[in-house]
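What follows is a structure written as structure tokens; I'll ask about it next.
And then subunit A:
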Amino acid sequence: MLGEYLPILVFLAVGFGLAVVLLGLGLLAGPRRPDAEKDSPFECGFPAFEDSRIKFDVRYYLVAILFIIFDLEIAFLFPWAIVLDTIGVFGIVAMGIFLTILIVGFIYEWKKGALEWE
Partner candidate 1 sequence: MEAIYLAIPLAPLFGAIAAGLFGKKIGRAGAHWVTILGVAVAFLLSVYVAYDVMGNGNSYNGTVYTWAVIADIRFEIGFMLDNLSTMMMLVVTFVSLMVHIYTIGYMHEDPGYQRFFSYISLFTFSMLMLVMSNNFLQLFFGWEAVGLVSYLLIGFWFKKDTAIYANMKAFLVNRVGDFGFLLGIAAVLLYCETLDYVQVFARIPQLSGANDFKVFEDTKWHIPTVIAILLFIGAMGKSAQVPLHVWLPDSMEGPTPISALIHAATMVTAGIFMVARMSPIFELSDTALNLILIIGATTAFFMGLIGIVQNDIKRVVAYSTLSQLGYMTVALGASAYSAGVFHLMTHAFFKALLFLAAGSVIIAMHHEQDIRKMGGLKKYMPITYWTSLIGSLALIGFPGFSGFFSKDLIIEAVHESHLWAAGYAYTLVLLGVFVTAFYSFRMFFLVFHGKERFDTHGHGHDDHGHHGHGDKPHESPWVVTVPLIALAIPSVFAGYLLDPMVVGSFFKNAIFVNDAAHGFDLGLKSWLSAHLAIEHMSAEYHGVMGFILHGLMAPPFWLAMAGLATAWFIYLKDDSLARWAYDKFRWLHTLLDRKYYLDDFNQNVFAKGSVSLGNGLWSFGERVMIDGFVVNGAAKAVGWFSGVMRHLQTGYLYHYAFSMVAGILLMLTWFLFF
Partner candidate 2 sequence: MNIVIAMPEIFLLSTICLILLLDVFLREDCRMITYLLTQVALLATALLAYGAMDGEKTTGLNGMYVRDDLAGVLKISILLLTFVVFVYARKYLKDRTIWVSEFFLLGLFAVLGMLVMVSANHLLVVYLGLELLALSMYALVAFNRDDGRSSEAAMKYFVLGAIASGLLLYGISILYGLSGKLEFAEVLTYVSSQNVLENIPLLFALVFIVAGIAFKFGAVPFHMWVPDVYQGAPTAVTMFLGSVPKVAALAMLLRVLAESMGAAQPGWAQLLLVFGLLSVFLGNLIAIAQFNLKRMLAYSTIAHMGFILLGALTGTTEGYSAALFYTITYAMMAAGGFAILILLGREGFEAETLDDLKGLNERNPWYAFIMMVFLFSMAGIPPTVGFYAKLSIIQAVMQAGYLWPAVFMVVMSVIGAYYYLRAIKMIYFDKPEQTAPIQAELDFNILISVNGVLMVLLGLFPSALMGVCSAAMVASRL
């Protein structure tokens, strides 16, 4: 049984080996003359304006989380739509319940003001 996993092992070995070889080549073959300018962090060619560990507005997260929920809903809806002809009424009802719960949540977040930026 384990024999079936041999290709995966080979794949892992090749992938790991390739990475090592490439990085090693760069390390050995490339010239290394660091100076202050080269070691400093950069953003798209500009010097850094400020510390990169800044606070993000919590609203970004809020929107991101709400997005994920509906994103996943879509991810669920696609396969459901494809097999709808085989699962029939049961499928319709189940998805109806699922969407109802989701809509309840949507109404809740709307009324709570989670969708308003200001």
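The candidate set was assembled so that all candidates are chains of the complex that A comes from, given by their letters.
Everything that follows uses one rule, which is that a residue touches a chain if its C-beta (ideal position, glycine included) is under 8 Å from a C-beta of that chain, and two chains touch if they have at least 3 such contacts; residues count from 1.
Keep in mind it's a predicted model, so treat the numbers as computed, not measured.
Asker: Need the partner of subunit A in this complex, chosen from 1 or 2. Which is it?
Answerer: It is candidate 2 that touches subunit A.
Asker: Given the complex with candidate 2, which residues does subunit A contribute to the contact?
Answerer: Spelled out, the residues of subunit A in touch with candidate 2 are 90, 100-101, 104, 107-108, 111-112.
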